[in-house]
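Below is one structure, written out as structure tokens; the observations come after it.
Left out: one protein chain. Kept in place: all the others.
Note that the chains are named A and B in the order they appear, and that numbering of residues resets to 1 at the start of each chain.
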Amino acid sequence: MSRVSTATVEELTVVDAPEPFWNRERRLGAGITVIGLIATFVFGSLAESKTARFTLSPDASGAAISINGQVGAIVFGLIAVALGVVMLTGKARRWQTLLLSLGILAFVLSFLCWQVAGKFLPLVDTLDGSLEYALPLILGALAGVLGERSGVVNVAIEGQFLMGAFGAALVGTLATSVWAGLISAMVGGVIIAAMLAVLAIRFLVDQVVVGIVLNLFALGITGFLYERLMQPNALKYNQPPKMPEWKIPGLGDIPVIGPVLFHANLLVWLALILVPVIHFALKNTRWGLRTRAVGEHPTAADTVGVRVRGLRYLNVLLGGLVAGAGGAFFTLVSTGAFNKNMTNGAGFIALAALIFGRWTPFGALGAALFFGFTQKLAYFLGVAGSPVPNQFLNMLPYIATIIAVAGLVGRVRAPAADGVPYVKS
Amino acid sequence: MTTETAAKPAPPKHKEESFLSLFLKNLWSANTFTVTALSIFLALVIGAVLIVISDSAVLSKFSYFTSRPSDALNASWDLISAAYADLFKGAIFDPAAFQAWFDGTGTWQAAFGPISETLTYATPLVFTGLSVAIAFRGGLFNIGGQGQAVIGCVLGGVAGFAFSLPPGIHLIVALLFGAIGGALWGFVPGLLKARTGAHEVITTIMLNYTAALLLSWLIEQKGIHDPARSDAISKAIHSSAELPALPSPLRVHLGIVLAVLVTAGVAWLINRSSFGFELRAVGVNPPAAKTAGMSVAKTYTLLMVVAGGLAGLGGAVQVLGTADKLTDQVAGNIGFDGLLVALLGRNKPWGTLLAAILYGALRAGGNLMQVDIGISLELVTVLQALIVIFIAAPALVKAIFHLRAARSARLGTSLAKGW
Partner (left out) sequence: MANDHIDITVEPGEVHALLGENGAGKSTLMNQLYGLLQPDEGEILVDGEAKVFRSPRDAIAAGIGMVHQHFMLVPVFTVAENIALGAEDVRGGPLGILDRRRKRREVLETSQKYGLPVDPDALVENLPVGAQQRVEIVKALTRDVDLLILDEPTAVLTPQETDELLAVMRGLAETGKSIVFITHKLREVKAVADRITVIRRGRTVSTASPDTSEEELATLMVGRDVNLEVTKTPAEPGREVLKVAGLVVDDDRGIRAVDGVDLEIRAGEVLGIAGVQGNGQTELVEAIMGLRAIRAGSMELDNESLAGMSTKKILRSGVGYIPEDRSLDGVVKEFSVAENLVLDVYDRPPFGNAFKLNPKAIDDSARERVEQFDIRTSSAEHAVSTLSGGNQQKVVVAREMSRPLRLMIASQPTRGVDVGSIEFIHNQIIHERDNGTAVLVVSSELEEVVGLADRIAVMYRGRILATVSPDMPREEIGLLMAGVAAGVAEEEAAE
């Protein structure tokens, strides 16, 4: 008898199951079509037939892109509808994300044409403002990336912002130095991060709970010290210097992006540089490989000798430095003086940017810029006298976050071991 | 290579213990009561440090600590004892006021004032705390208690001045409206979680901010805004919708009785009802619940509706009992405090009630502390957060006090939860 072969007899072909009609692409396409129709008909009819000017300079004069408000609203609405229809055909699977982004962009442009008709929108100022609002969000989301990619959920970004803002204001005023302020902001962030790390990693407390409680703690302690020290004696404790803006010669003169990107303060460059740096480090360094392993399968990492808890501690503390620096934005760049609860939820929006950006640095950057833009838009519309009430405009970032998290992005997948404390069994 | 493992004999066993030594051992072990008491103590210690370092007068005495330590220490002690005495006097009772009452120089209202204040602050916290606690038992983080309470305030308040109904009925209707408002505000994140998996932490927090903005817009609108006032305040509720209270100046009202009843109701719901069985199963093991036929999605949604309704009821009680009108700050911090209260109460209904009373006491006492010697009310927030941090990590308290490891106090949330 010849040897029995172990080859399989039937060539079983792996057939992809027939997809349901309403797959993700079609559903998103339907959504874009609907909002495109809203844009075309609602914005189009409400818009005045006046010129909308998108100026390159901060004032109404100077070079501008002009477009008839009503025409613009309708045209951009129709573009959105077209993009939605393309997605509905189900043929453009690979371009989904691009079409989705363009669809949303078209909707926003239609909205703007409606709102700006008869007025002007300073483009540079808007982009600059968006980047500025986005700045703490970028840093906060990056802090989240560091911690969560190694498996520790960080809901305490808000608290780290507050401590950072407070520290920067206090020490910045006492030392009359922006740099001292920045450093103590980072220290403030690390303090909260250390508490989070110890409670979550060592004492195995539920990480979301710890984060929320630490936020309340930070709120309380900064509020308390503000009332005791800063309120009675603002000159001595609460007048931090403003972070200087530097201009890179040459690059800073490029129209539109020049003033936005190359004429800015250090924090902006720090944030923008950290994004690719962290991206590269996660992908291509030993630290990055181990971090990702610890976040996905800590037991596997432990069995090959990686120090799981030590690495988590390190990453959470590094995140604290970054988030603390983000907090410095509020007092060294934006408002100037510390005020109780001045962050008002920015830390949670940064968290949303992290999730929206799928726990990657560049994704977080994109999401943060988007949220920054919605905040700037709300501000601009409020100033420009839009018929929409101020409070509803201020709701924009929060509603956008809910929509983002609820599935615009599809089911997102956190690192597999995110939030699971590592216990040797 | 050769590898060997070798043996050694086992150690001898323990002797029997007397009742007294067992009792002492249990007392000084890391059980729930001890951990809670020690956590409060630790929090007060840290609070004392904060009080001292933020007082410039006392701090200046520390600058010459080495030459005359007694100055600094005495000043510190005076300040701390004054602060914590005020905390006690504002929350429980002031011996002087009681003395005055017995003497006839003071009223009984003044004597019972502090307790009344404590219960007044505690009342809405019971509802928001129960809201968080029941959600936790089902495995959901309801951080949206604040928003749900705000909407409860809004609907309860509007029902309070928009309708004209006979006294008892008006109150009930207004409370119902508040509960429904909160339930709706909880339904949205619940539905999103069930359908899309959107994490309820983010959605509820975002809805908190949305609710606050909605409130501030509403109280400026015609029909709600009080035309006789120029500031942002709503009309007052009719007296037929008010929760009956003790004679003024005491503020405590029937809401506290309602709170106790609702606590009993929630306890029954969790432990004795079918829905409670489902939410407990889903809270600890969703796959097993699903395999046994339960619908996890429906349970999540219904749970958030109930939780939202509880918080909304708390908001309504706040308006109909204490505030009487809507302002930007009508809901205060009751949502966030409710979170801390639930954690302190280990997510159990009666524990939450007790924790709410404690936190109400801290708030009432903190008020007096601020008015009397000027220590910021924010200290109370710090104390409240610290207490929870300490009880959240019984191992931490254990380490500080060298407690023995008894069956230790768990926080009541399931141990490993991420996104």
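Things to note:
Basically, a contact is a pair of C-beta atoms (placed from the backbone, for glycine too) under 8 Å apart; a residue touches a chain by one contact, two chains touch by 3 or more.
Since this is a predicted model, take the numbers as computed values, not measurements.
One of A:K119, A:R290 or A:K376 touches the chain omitted from the figure, and that residue is A:R290.
Only one of B:A211, B:A289, B:A356 or B:L379 touches the absent chain when the whole complex is considered: B:A289.
Residues of chain A that touch the chain left out of the display are 1-2, 4-10, 12, 14-18, 284-287, 289-290, 292-293, 296-297, 299-306, 416, 424.
Contacts to the hidden chain, counted on chain B, fall at residues 1-8, 10, 272-275, 277, 280-281, 284-285, 287-295.
The rule is short, and it goes like this: only the chains that are shown with their structure count from here on.
Partner chain A is touched in their complex by these residues of chain B: 50, 54-55, 141, 143, 192, 196-199, 201-203, 205-207, 209-210, 213-214, 216-217, 336, 339-340, 343, 375-376, 378-382, 384-386, 388-389, 392-393, 395-396, 411, 413-419. Listing the residues of chain A that touch chain B in their complex gives 153, 155, 195, 199, 202-210, 212-214, 216-217, 219-221, 223-229, 340, 344-345, 348, 351-352, 355, 389-392, 394-395, 398-399, 401-402, 405-407, 411, 414, 417-421.
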